[in-house]
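Missing here: one protein chain of the complex. Every other protein chain is in place.
Going in written order, the chains are labelled A and B, and every chain counts its residues from 1.
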Amino acid sequence: MKNMDIVKVIDVTKCTACRGCQVACKQWNEQQATRTHNWGSYQNPPDLQSNTWTLIRFQEYVDKDGTFKWLFRKDGCMHCTDAACVKVCPSGALYYTEFGTVGVHRDRCIGCKACVTACPFGIPRHDVRTDKCYKCDLCYTRLLGDQKPACVLSCPTGALTIGDRATMLKKAYARVAELGGDANVYGDKFVGGTHVIYVLGEKPGVYDELPEHPKMPATVLWWKNFFKPFTLIGIGGVAGAAALHYLIKGPHEVKENKEGGE
Amino acid sequence: MTNHYIDLKNSDVILIMGSNAAEHHPLAFKWILRAKEKNGARIIHVDPRYTRTSARCDYHVPLRSGTDIAFLGGMINYIISNEKHFHDYVVNYTNASFLVNPDFSFDNGLFSGYDAEKRKYSKDTWTFQMDASGIPLKDPTLTDPRCVFQLMKQHYSRYTLDKVSSITGVSKENLTRVYAEYSATGVPDKAGTECYALGWTQHTVGVQNIRSMAIIQLLLGNMGIAGGGINALRGEPNVQGSTDHCILYGNLPGYLKMPLASLDTLEKYLEKCTPKCKDPQSANYYINYPNFYVSWLKALYGETATPETEFGYQWSPKLDDGKAYSQLHLFDRMYEGKIKGLFAYGTDPAVSSPNSLKTRKALEKLDFLVCANIFDNETSSFWFGPGVDPKQVKTECFLLPAAATMEKEGSQSNSGRWVQWKYKAADPPEDAISCGDIQIRLMDAIKALYAKEGGPNAESILNLKWDYKDRDGNMDVLKVAKQINGHWTADVEIDDKGVKKQFKKGDLVPTFGMLKADGTTACGNWIMSGSFGADGENKMAKRGKDDPTGLGLYPNWSFAWPVNRRIIYNRASCDVNGKPYNPKRKLLEWTGDKWVGDVPDGPWPPMADKEKGKYPFIMKADGVGSLFGPAMADGPFPEHYEPLEGPLTKNPLSGQLNNPAIEIFKADVDQVANASEKFPYVCTTYSCTEHWCSGALTRWQLWLLEMQPELYVEIGEALAKEKGIKNGQKVKVSSARGEVKCVAMVTKRFVPFTVEGQTVHQVGLPFNYGWLFPEDGGDSTNFLTPSVGDANTFCPEFKAFMVNVSKVQERTL
Partner (left out) sequence: MSHHDANMVKVTDATERIAHWILALSCLFCLISGLGLMFHTWEIIPTILGGYYATKWLHIFSGVVFAMALAYAYFMWAKECRFEKDDLDWILQGGGYLWETEKLPPVYKYNAGQKAFFWCIVVFGILIVLTGLGMWFSDSLPVVVARLAFMLHAMSAFVIGSFFVVHLYLGTIGNPGTVQAMFTGKCTRAWCQTYCPRWLEDHDKNCVA
């Protein structure tokens, strides 16, 4: 996988929600378990957490024909090509790796939570105890060692596969063609294309917590593309204007200086 | 499994019924998905609850727990009345054409020969009519009213769509949909398979559930073929291996029969156990029974097993006639105070046995309890469990630290009968040793005590061959494995298909075909014979990835019993001339002088050769598959009976509400409430992917616990609404025997059934929790379940009983 533009495909139509990936992720990344409670769902922990970087979401869904379906979706970092999190990260903790994925320099993270809010998929999580933010790095160190990410390795049904972008996209589209109906490929058409691509059995809008049209938030664009440069332009511009004023008009003199002493 | 996991990919229709394959066999499930992807196979899930398996099937059909025979009986009726059966196969390879004893009858739910007092059948009339030479009379036209086919047709004609729908709660549309799709495999080039697990076995009609499917598979010609068969999915509990090595009380290793007290000589025992058949075309392979049994005795008693000592037959333990010794009986007698001590290795009966109250009370009546486990569990700690006053418990409890599976070398048998050798990955921690070592040390001490002090049946102990240690005194697992495989006890010369072969004393027996009843061979488990080569090669450790047939047989990967046969009854995949029925999936073919493909069920030519040819089902005395199965305790044809506890007061099919051949336990805690207003909902229990069995191992694994943290009850939305129960709320589930508190999981995945015109709700709970850990995780679901089991195996009825569900106060301190 060395120096490859990689893509992980999550084929939800092959997922049995065995959650091997959820455990494998915790094991490889040495993340502790949380003492949870049953809250009326198999989905547990109920949401992604700073120590849960991937989560199988369980969803009971009745389609338009009245057919009941139990939808499973492995949630986690989508590894955007135009990643809002990388854009907003002040310390360079989030960065693009040579695989096109979004890596994490954990030692550089300052826990500012900018990524947590900026992410269009709502993925990164902040841990109060370490005051750092966490998310999947697609097992960057494993990729370096030419190994599959832990989740992919653990998947028994072939719902998770990984490879170079072109091949994986081709496979994903072939699978969608095979499935027919509402099946679709999710991930290649926004945020510059994600490095995690879904093969979805239903339309994206059907799935819980999955944005139908994810994009870089407008606030991030205003912030980073407008205000950020303008802060410099503003300060610099004003300073320049002041200098010009000083040179052209000179300092403002006190009018009556007769009585003034020293 | 008659077939094996990988073979599931060769199927065209896969019926998953009585199994939650995706959740409990997540790795094996990929082969089911493979069938869907590569063959476009239909995957059908029939189950009371929509599960993670249903989510990956083409469709799910909800069925009321405990009505599988009604469902399958309806399918038999559909197949026969629509002539969907594979005619040639049925005529040649099953006993469909056999004429049944004229005195055999079935009336109002009872077969002939029933003794109501003993709750037992006399099987005198469950026989075939014989000709003068002792061969069953047959009618190959299948039209004789006394032939099996006609009797069966008549029996299942009662299972009409209306009737079946009314019993099972399955809509008629769904019934015909499944019946039509599945019976479409009754043609030569299609294969249908069935996957089941505890969803079928854990019923008072458990064995007959499976029998019903076996009948369907025989009718459709699906037995013995690639992508067919009837497949029990066994898993990590090593049910396959432990059953092969006689975990059931009535068995000896390799499914030999435990001697009965009345069979007081070896001769009588062998006479009784060796099946006879006068038909020269039937191989009747069990004619070799004496070879297997005497070799077993030689393995047991070594040098002291001689013809003079009846090879030690008198020393070996025997069952009292008419008595059963299942776990249900064990705890029943323990509850009566008749059992003094219990060894519970790798098991947690305080959680996993039915009627936990009874089980836990029974443990209090023991003098001693020895547990060997990798963690403490609710059984070894029962004496300080909820509601137990340690001061009042006299039982002396021991917990021996045992090595976990990855901490020891040895073999593991998967469902496909593959016996795979594995190596130790790590040393056990601290003082933990393998259960084998515990046994060796224990038996050494017992033998020493007997040698010193003597005692009753001292010969049984003292003559026991017991040399399984290495130089350091630890268990030598290879020695055990080789003893299981078998060896010669003398120098011999064998005539193997015309070739003379010399073997020395101590040489390993390469196949069970060479075992002898004269004491020249010793074999711990005949079906495992051949797991080593004569040269000592450990075939279980083979890891060859070649697949010459392309069917995924992988003959050089590990060893599959018997004799590395990957699909049993495989001769039935060919017609009477040995030509494969389905040339696309050629499992076996007769080339005129030999079989090519899988290891055949015997070397004989196909049955069209009237001289040397044999019928395909060689382990059956008459050589054919049993549509009529007189070996069953509860009838030669499966018949629908209601579970011991159900919602109905009357069986819609007959006057016999419950299985007439089941044993009813009568302790004060064995309360039953059938069709009671107090307990109006059908309940079933199951496991979840995240936990394993009683959870005694997995609950300590915090990553798993995080995903499934505590006991829950799954309730359909309609029932929850009726009871005012909200998702995530704490509720109480109670039965006539006890109650548990748990979290309500309100779901669309349980739908109400319409049964005999009434709405019947069903709920379900996992059985993976116990009071010991985690603290607030809930206690055993088996407080609810009844102590009653299958008529043949006594496998407990965990899957269908009646409960009530009610709200309790929200979680308080």
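Following the convention adopted for this analysis, a residue touches a chain if its C-beta (ideal position, glycine included) is under 8 Å from a C-beta of that chain, and two chains touch if they have at least 3 such contacts.
Treat the numbers as computed from the prediction; the structure is a model and nothing was measured.
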item	value
In the full complex, displayed partners of the excluded chain	A
Touching residue (missing chain; options A:A33, A:I56 or A:A118)	A:A118
For subunit A, residues in touch with the removed chain	88, 90-92, 108, 110-114, 116-118, 122, 126, 131, 217, 219-220, 222-223, 227-228, 230-232, 234-235, 237-239, 242, 245-246, 249, 251-262
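Everything below uses one rule, namely that only the chains that are shown with their structure count from here on.
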item	value
Centroid distance [mean C-alpha coordinates] between subunit B and subunit A, Å	48
Contact footprint of subunit B on subunit A as seen in their complex	14, 16-20, 22-23, 26-27, 32-42, 44-45, 60, 62, 68-72, 156-158
Residues of subunit B touching subunit A in the complex	22-23, 26-27, 29-30, 33, 50, 52-56, 688-690, 702-712, 727-729, 743-749, 774, 776
